[in-house]
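The complex appears here minus one protein chain, its other protein chains still in place.
Chains here go by letter, A and B, matching the order in which they are written, and residues are numbered from 1 within each.
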Amino acid sequence: MRNDLLAEIFRKGLLTRVFEDRFVRLAMEGVVPPLLHPGAGQEVAQIAAIAALEDDDPVLYAHRGTGYMVARGVSLSAMLADCAGRAGGTNNGKGGIMHVVDTAKGIFGESGTLGGGFVISVGMGMAAKRKRPGQVVTHFFGDGGSNRGTFHEALNWAAVQKLPCIYVCENNGWAVSVPVSESTAVENIADRAHGYGIPGVVVDGADPDAVLDVVRTAAERARRGEGPSLIEIKAIRLRGHYATDPQDYRPDAAEMAGKDPLEALRARIISSGLMSEAEVASLKAACEAEVEEAVVAMQAQPLLSAEAAFEDLLVQGA
Amino acid sequence: MREITYSKALNEALDESLAEDEDVIVYGCDVGRWGGIFNITTGLQAKYGADRVFDSPISENVLVGAGVGAAVGGLRPVVELQFADFLLTAGDEVFFKAGMWRFMHGGAFTVPLVVRLPSGATGAGPEHSTCPEAYVMHSPGLLCCVPSTPADAKGLLKLAIRSDDPVMFFEHRRLYQTRGPIDDAAPVAPFGKAAVRREGRHVTIVAWQMMLNRALKAAEILAAEGLDVEVIDPRTLAPFDFETILASVKKTGACLVVEEGYRRLGVGAEIGARLFEEALPYLDRPFRRLAIPDVPIGSAPALVSRILPSEEQIVAAVREMAG
Partner (left out) sequence: MSEHPLIMPKLGQTMEFGTVAEWLTEDGAAVQIGQPVVSVESDKATYEIEATQAGVIRRLAPEGAEIPVGEPIATISSGVGQAAAVPSGLETRAPSPTPGWADRRPARSFSDAGARPLASPRAKALAQSLNVDIGAVSAHRKDRLIVAADVEAAASARRVSGADGAPATGDTPLTPTQRTAAERLARSWRQAPHIVQMVEVDAEQLATAAAALRDGRAAGTLNDLLIKAAADCLAQFPRLNARFGGDHLIPLPEVGVGLAVAAETGLTVPVVRGADRLSVAQIGEETRTLIAAARAGRLRAGQLGGASLTISNLGAYGIAFGTPVLNLDEPILVFVGALEERPVVQAGRIVVGRRVMLSIAYDHRVVDGLQAARFSQALKKRLETAAELLGGAADIAPPRLGARELEAMSPAGGLEVRVRDARHAWSVDEPSIAGGTDTGPDPVNLVLGALASCMVIALKLAARRRRIDLGEVRAHVAANPQGKVKEAALRIEVWSPAPEAEVRSLLAPAKAACLVHDMLRPDLPVAVELIVHPAEARA
């Protein structure tokens, strides 16, 4: 991978980590509801995957983390406004962090019901194939979601119609408190691709080069009209399901800190001489400043009118 | 003015919509090569190609959900679920995805999706017999059509396809073969406009589709006894034209709703509640509903007949009300 791209992935990963930590503190202060599912540990993979796509390739994201949004440059203050009930957000107070949307930046939202979005990305693939050939629709999801019937229906449909879709599973081993070993009949979710006659690839979520590579391959396959692919990122969930989740159910919680892909990337960047310790420190400071600016900008926005409860339902009005 | 069947009217609506707008696609189980198990999509694949009219696997969730996604992506999909009962099989996709995808994302998306839902009891068993439009009327974010005539079947389906909002389109299977007049030059009344199918002054009846036909036949019998019933066909349940019903009940003081859905919390319950809220001083008789009495619909014909509101029941109900 080119150095500048690697540095950019690191910067965005760091920004995501700082942003989410700040979000959790804002939640403790009562400014936003504590509804973020921290993506700590998964930022690098998310950002590297998206780096493999064109800027206008639509992305539907999973519920864990905001790396997807940061990768595409969605406004941080807008995301905060969505959660704080202020104007200037992306979804007018309707969806919080779970339904952040920015179609101009290719961020196409999320289903509230887990696994409910596979069918939507499939449909978007149908539209892309007919109206914007060459465009690819990428759908991120977790290991838990891959046990929904909708996952299987969508992959079958995408495969038989050869739709330009990429299904990226971030398997961090946990669906809330339930480990994959108890919920999922196969060890590698990518193996499910055999059931649909499509390629299934496993990749290490701590290796940004590998992640970018497999996503690019899948995108090229889709652009050639050969159909969908299933990618499984072996991912690390550093924190609990929600920010203050004590994770009593998780025996490996303590070891997680040592497996942080962002830490590994940081070490790699310093050891390869790409950036110095000081430069990394100042980069972190810059991220923190950027996040603070976003917080200030959000708090300067007026609160949404309660009447917004009735808006944005039908195009034709009541 | 010409006469066509209800099913031909639907076929024409799809044909014309496919011709008028390249973004319209039609899919579902058996709709492509075979022209649909109820013949509604006959000839369309041959005319518009398999890219626009095609068959799908048995995956109701994707059928509807992909429709939402395709609509978000700029197409205007018309999806057929083979039986209206499958509305609930694809519950997340209908009520949450189609109904709320736009709202959840603060209006960033439009979902110009139509889901066609053949309804009505034909003895095919409890999961293949219902008229479940009440669930749709109950749920925000969805429009709901219940056309009773071939003219409305065609007109409302075309309007539904042009609408930028998701529409659940209930076509009644037992009306497919009925014939009716259609005036190609006449404009179609919009969603949210009921049709007064018969004027009267003693009792207001609200009914649609097969129940409408039974109500009109009952009206003929009652007219001979000097009882003139006013029969109103709502045409769409969301948006719902309550004003026409209110004006009628102000005249008659008596309202009977005849529906093919389950009685408890059905469409009739909503109408009754609103009359209670808005028409109290004009009410001169207890409100009544005829509906399926809160049991599933068995398959043996005698069981079906026992629980569907009949013409005789309608006549008896009106006589009792007007007496």
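The criterion applied here is as follows: a residue touches a chain if its C-beta (ideal position, glycine included) is under 8 Å from a C-beta of that chain, and two chains touch if they have at least 3 such contacts.
Predicted model, so just to flag it, every value in this text is computed and none were measured.
**Student:** Which chains here touch the chain that is missing from view?
**Tutor:** Across the whole assembly, the hidden chain touches B.
**Student:** Which listed residue, B:His138, B:Arg174 or B:Lys193, touches the chain dropped from view?
**Tutor:** The single option touching the absent chain is B:Arg174.
**Student:** For a quick check of understanding: of B:Leu88, B:Val196 or B:Ala247, which residue touches the chain that isn't displayed?
**Tutor:** Result: among the candidates, B:Val196 touches the missing chain.
**Student:** Of B:Met1, B:Ala224 or B:Leu280, which one is in contact with the hidden chain?
**Tutor:** Going through B:Met1, B:Ala224 or B:Leu280 one by one, B:Leu280 is the residue touching the chain not shown.
**Student:** Hey, which of B:Glu127, B:Glu220, B:Asp294 or B:Glu312 is the one touching the hidden chain?
**Tutor:** B:Asp294
**Student:** Can you say which of B:Ala124, B:Ala189 or B:Val304 touches the chain missing from this structure?
**Tutor:** B:Ala124
**Student:** Contact with the hidden chain only, please: which chain B residues?
**Tutor:** Looking at chain B, the ones touching the missing chain are residues 5, 7, 37-39, 118, 122, 124, 173-174, 176-178, 196, 199, 226, 253, 280-286, 293-295, 307, 320, 323.
Assume only the chains that are shown with their structure count from here on.
**Student:** Any idea how many Å lie between the Cα centroids of chain A and chain B?
**Tutor:** About 40 Å, centre to centre.
**Student:** Show which residues of chain A lie in contact with chain B when the two form their complex.
**Tutor:** 58, 89-95, 98-99, 101, 103, 108-109, 111-113, 116, 118-128, 130-131, 149-150, 153-154, 156-157, 160, 311-316, 318
**Student:** Once bound in the complex, which stretches of chain B touch chain A?
**Tutor:** Going through chain B, the ones touching chain A are 23, 25, 51, 56-57, 59, 61-62, 64-75, 77, 92-93, 96-97, 101-110, 140-141, 143, 163-165, 191, 239.
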